[in-house]
Every structure is written in structure tokens, then in C-alpha cells.
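In this view, the complex is presented without one of its protein chains, the others remaining in place.
Coming up: subunit A.
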Amino acid sequence: MPHGNAIEISGLNKWYDDYHALKDIELNVKHGERIVVCGPSGSGKSTLIRCVNSLESHDSGSITVDGILMKDEASINSIRAEVGMVFQQFNLFPHLTILQNLTLGPMKARGMSRKDAEKRAMSLLERVRIPDQAHKKPSGLSGGQQQRVAIARSLCMEPKIMLFDEPTSALDPEMISEVLDVIVDLAEDGMTMIVVTHEMGFARRAADRMIFMDHGEIIETGTPEQFFEAPKTERCKQFLAQILQH
């Protein structure tokens, strides 16, 4: 594996005006590591992963992704080329077909030929198990299918790291597992990933490490076993009690 860690975050702070959204975050992610971030809403989970590919700027501290220190436009572009992201609201391009959604990045940003891009796109659509929908518009697909397309779209850029921002929170319950299966599949292939989610079953299955955040801080971190069986902090116990009571 190349130089140390996939992601190194140190002394990270972020403010929204007076609101301290991220407080002195320290986080190293090893190559191939699968991290699940959980915590109450407004705790800074999404903000944290959005800082990793610079969709949010940070006010102090440093972020290094795959050896690239985030500082200027050029470094941000190089980092984004390494990092794929899946959003809660899918954010597919509604005016393009599924196939075009996948090939846009490779063709326009990487200069790949249409033929090669479509070939890669089709093999990824096979992988997320929806090759037959390639020529439909996103609005013709179910939420679960749309999210799987969004995952395939990210993978089409061949990222080394994947970020998932509550990938199943906007889905109907019966569609959650089809999306999680794809993510687990990816995890088993050794993809480095950070997943913000409340799906604790998924966390047990796929995570190497759990991170619990509250009020912009990392409160607790540990293996899923430690985390679920013996949480160390009171806040974490409360949170787990709330989401596991159903």
C-alpha cells in the first residue's frame, strides 16, 4: 500500500457563522478500511465527510487524501478524482439517461471515448444489478434503483475511496437492503469507505470501525463489537438505546 493512510484529518475545525460545526477532528483512515459514522442529526457527520472531498470548506486543520494535502484548486481536483460520493438524495442528473449519467464524468472530465465509457458503465450497471434500465431516465426508476445508479456513477470514475452520506435515509424500507447489499459488496472488494448511516445492522456486517459523533466532536470510536456491546460514554449509550429500541 502507498504512503500510510488513505485519509488523514488533523485539527479540523469548521464554523457556520457562530455555530461550531466541527471541533478539532482527528481521524486517520487506513487503506481498505470501512468506517461507519453515526450520531444524532446535526452532530456534524455529513459535514465531516463533505469536507473530505471539499464540498464544504474548512476553517482550520489539515486534510490529506491519498497523500495529497488539500490546499488549492489543483489539489482539490486531484483529491476529487480519488474520491467518489453517494448522496442521500441520489442527485442523479434527471435530464440524462441512466447510461449518460454514468458516462458523463468519464467522457467529459477524463476524455474517455464514448465506446469505452459505455462499456465500463454497462459493466458497472451489471454489478449493481440494473443493466436493463440503462436507457431510462432516472425518474422512471424506484428510489433503490436510483441510489444504485448513483453508486455505479461514482464507481465509473474509478475512485480509491467512497463516501456515503446517509445513502438509505431517503428510501422506502423495502428498498434499503438492495442498496446496502451493493455497498457491502463493495466493502468486501476492499474499497476504502466512510459511510454515514443509522443502519446498525449494516454497521455490524461491514464496518471495521465505528465513529460516534455529537455536537461536532468525535465522542467515541472502536470496533463494532466494542461499540455495540460496551459503549464507553453515556451519550453513546443513550443514542444506541434510542435507535435500537425498535
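We adopt the following convention: a contact is a pair of C-beta atoms (placed from the backbone, for glycine too) under 8 Å apart; a residue touches a chain by one contact, two chains touch by 3 or more; residues count from 1.
Note that contacts and distances are computed from a predicted model.
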Exercise for review: Could you check which of "Ferredoxin", "Copper chaperone NosL", "Amino acid ABC transporter permease" or "YCII-related domain-containing protein" matches the UniProt name for the chain that's left out?
Suggested key: "Amino acid ABC transporter permease"
**Study point:** Among A:38, A:70, A:156 or A:236, the residue in touch with the chain that has been omitted
**Key:** A:156
Check your understanding: Quick one: which of A:4, A:94 or A:201 touches the chain that's been left out?
Key -> A:94
Check your understanding: At which residues does subunit A meet the chain that is not included here?
Key -> 53, 55, 77, 80-81, 83-85, 87, 89, 91-95, 104-105, 108-110, 150, 153-154, 156-157
